[in-house]
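Notes to accompany the following structure.
Heads up, one of the protein chains got dropped from this complex, but the rest are sitting where they should.
Lettered A, B and C in written order, each chain numbered from 1.
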Amino acid sequence: MWLKTSCDLSFDITGPIPFVLMMRPRSGAQQWIAREEYRLEPSVPVFEFTDIYGNLCQRLIAPTGVFEVRTSAEVMTSDDTDQAFGAPFVEIQNLPNDVLSYLLPSRYCESDRFHDMASEITAGERLGYNQVAAISTWLRNTIIYCPGSSVVPISAAEVNSKQIGVCRDLAHLGIALCRSLSIPARMVVGYLYRLEPMDLHAWFEAYVGGRWYTFDATQAKLKGGYVAVGYGRDAADVAIYNQFGPAIYPTTQTVGVECISG
Amino acid sequence: MWLKTSCDLSFDITGPIPFVLMMRPRSGAQQWIAREEYRLEPSVPVFEFTDIYGNLCQRLIAPTGVFEVRTSAEVMTSDDTDQAFGAPFVEIQNLPNDVLSYLLPSRYCESDRFHDMASEITAGERLGYNQVAAISTWLRNTIIYCPGSSVVPISAAEVNSKQIGVCRDLAHLGIALCRSLSIPARMVVGYLYRLEPMDLHAWFEAYVGGRWYTFDATQAKLKGGYVAVGYGRDAADVAIYNQFGPAIYPTTQTVGVECISG
Amino acid sequence: MWLKTSCDLSFDITGPIPFVLMMRPRSGAQQWIAREEYRLEPSVPVFEFTDIYGNLCQRLIAPTGVFEVRTSAEVMTSDDTDQAFGAPFVEIQNLPNDVLSYLLPSRYCESDRFHDMASEITAGERLGYNQVAAISTWLRNTIIYCPGSSVVPISAAEVNSKQIGVCRDLAHLGIALCRSLSIPARMVVGYLYRLEPMDLHAWFEAYVGGRWYTFDATQAKLKGGYVAVGYGRDAADVAIYNQFGPAIYPTTQTVGVECISG
Partner (left out) sequence: MWLKTSCDLSFDITGPIPFVLMMRPRSGAQQWIAREEYRLEPSVPVFEFTDIYGNLCQRLIAPTGVFEVRTSAEVMTSDDTDQAFGAPFVEIQNLPNDVLSYLLPSRYCESDRFHDMASEITAGERLGYNQVAAISTWLRNTIIYCPGSSVVPISAAEVNSKQIGVCRDLAHLGIALCRSLSIPARMVVGYLYRLEPMDLHAWFEAYVGGRWYTFDATQAKLKGGYVAVGYGRDAADVAIYNQFGPAIYPTTQTVGVECISG
């Protein structure tokens, strides 16, 4: 399906502040960016680079005053998201080198402390995709998904103790559980068609059966319509904007996803 | 200035053929891509990757029949192209690691055989930018620039013997001469505002005074309005389309650059 | 000074286990590896790759039985470790792209939660090197350095609450404090000449004044004799061995550093 995504941010800047934005989706195995727009108001010099995960990042200094970032894209993405029950666990020795770092614990995914819990959740499951599916189902049944319930990112251990979280939190706990079973898992931020309420979204991918598969514990059924903007080990790597110094939040953030063709 | 660039290619494909396209400009130090469009007709799966020079490349299999690629972009680029007479030669030991490979000879730039000639052309010049400027002036005065005079790329040595060439040929000879003096030089393909006749363009950059500078021996005066699409050692690296198997040429190729603001 | 370093590990393996080792130091700006030895007993196939931080990693499957890894190196390293009081803070916009990721929080360095504490510790200090030096002094005066006091890595927040730790723990807290002030900081593991008691060591580097500087809160005075083996965001990235599945510890681990010349 063809989707038109958009994300507009507006900031009220009190003094020049360096930003690193991550708001330009890249064409990849699962999506093709046919049109893309990225406007800054006022216009400032921007330096774009590729980070260690392959994301396009935009560096700039936001000037004092109102600063607006308006992005949109037309993206071809598949109608359905691939699922693969039975896809096997990949032995560590057979993982591609660049997948290995997604086995390690990270800021918000303390996978070094979840082995017992993950083993229990996936007891009896066939190794691989089915384990991750069991984790996703467990998340959906156990952690209350409450959009808007947190502002500051919290870690998998904290999510597990609160038993409630936003999309990012469920993804963090899912990732930590996967990694504790030696299944590579990574965070994705982006858009989801028909997300309720509409907002930027976060989900996770696990590497089984020789490729990455999408999992989303916030949705009752895995549908199509995902548009990835950034990949990383967890939310620390994939903030759509990182600004340095005192925290600044957008005065407005408007996100849209519409279908523009069958 | 804000430019709108476009390049449309149409092919008549007689059997499925793998293509690697390089038609998506990237935002960089000198240009900001504010809007970008990339359409394929018919639509086919595309895998995009970043090559060793940092260019975005699109892999696909063109199906039998008419195959059209339509791209356009709105780009902020500077009104003037930086020049820096006096910018010094950078000692090899001070070059960044990733610049070193632009000192080596490549397919169309046999820099290992141009040392004497380059020394003669630049005799008396201050080391660095002025040497490259002398090479560029020499090219402009010596090699007849004749758009459309070649189809198959030829090498610097061949250009030098023919004394005539297209933009690509002048760039190749310029690059070979620079490298023979231990000045890193690279090929750029892209667009130039007000190029006559309008077409895709090629020029070269040399690394002096700690950064890359633009040189274009096809133009009497170095103006602004350059939009880079690909960088490489020479034309072998930066074909806007590489197709494998029997050679195929576009049935139509339409290139446009217009100014969309002051 | 010329140092000979060695690290021998012996494991008792109960079933084939995949390992990723990081035990081969690389020549770099601060050290030159003139001789290097890396033996496995029994000999098994090894695949070496470079991770995202530039470390050389060795992948292998350890077979059942006694498995021994014996490494040694002769390294030229400087007699003194550079210090640079007064070296300025680097504005975010001027940091090299590949340094940016060392500003982000990571598994064991929750820098997103240390801003107030770091501001207090560095109050009145000149921005840059002096801030980091103040952090290092504070660590030395505040956190009890107790080699051997922890086995499982703990995070900066945990270290801060325990007020005691091993070299790794002090480094984690130092890194978290630096990053919370927008100073890039990274973990280093390796060897230190005359470390008491001799063991593998960990310290941290901070990026100020345009380069990385070494800090080590476990030492009363910053001397020379450091040999780096791995760099990363924190201990999660630079384990000298990562094995997957149930935890395995060496039955013996022997580390040596001796001076082999003036």
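Here, a residue touches a chain if its C-beta (ideal position, glycine included) is under 8 Å from a C-beta of that chain, and two chains touch if they have at least 3 such contacts.
Quick caveat: nothing in here was measured; it's all calculated off a predicted structure.
Participant: For the chain that is not shown, enumerate the shown chains it touches in the whole assembly.
Facilitator: Among the chains that are shown, those touched by the missing chain are B, C.
Participant: One chain is left out of this view; which of B:18, B:42, B:210 or B:256 touches it in the full complex?
Facilitator: Selected residue, touching the omitted chain: B:18.
Participant: Looking at the full complex, which residue from C:36, C:98, C:112 or C:158 touches the chain that isn't shown here?
Facilitator: C:36
Participant: Which candidate, B:29, B:92 or B:164, sits in contact with the chain we can't see?
Facilitator: Of the listed residues, the one touching the omitted chain is B:92.
Participant: I need the residue numbers on chain B that touch the omitted chain, in ascending order.
Facilitator: Residue positions of chain B that touch the missing chain: 18, 20, 49, 51-52, 57, 59, 61, 91-93, 97-98, 100-101, 103-107, 109-110, 112, 152-153, 182, 236-237, 242, 244-245.
Participant: Given the full complex, what residues of chain C touch the hidden partner chain?
Facilitator: Residues of chain C in touch with the missing chain: 26-29, 32-39, 43, 45-48, 50, 54, 58, 76.
Just so we're on the same page, only the chains that are shown with their structure count from here on.
Participant: Could you draw the chains as nodes, link the ones that touch, and say if you get a line, ring, star, complete or other?
Facilitator: Topology of touching chains reads as a line.
Participant: Just send me the rotation angle from a CA overlay of chain A on chain C, rounded to the nearest 5 degrees.
Facilitator: 180
Participant: If you count the contact pairs for each chain pair, which pair has the most?
Facilitator: So the pair of chains linked by the most contacts is A-C.
Participant: Taking each chain's centre as the mean position of its Cα atoms, how many Å separate chain A from chain B?
Facilitator: The answer is 36 Å.
Participant: From the mean C-alpha coordinate of chain A to that of chain C, what's the distance rounded to whole Å?
Facilitator: About 30 Å separates the centre of chain A from that of chain C.
Participant: Measuring centre to centre with CA averages, how many angstrom lie between chain B and chain C?
Facilitator: 43
Participant: Find every residue in chain C that makes contact with two or more other chains and list them.
Facilitator: In chain C, nothing touches at least two other chains.
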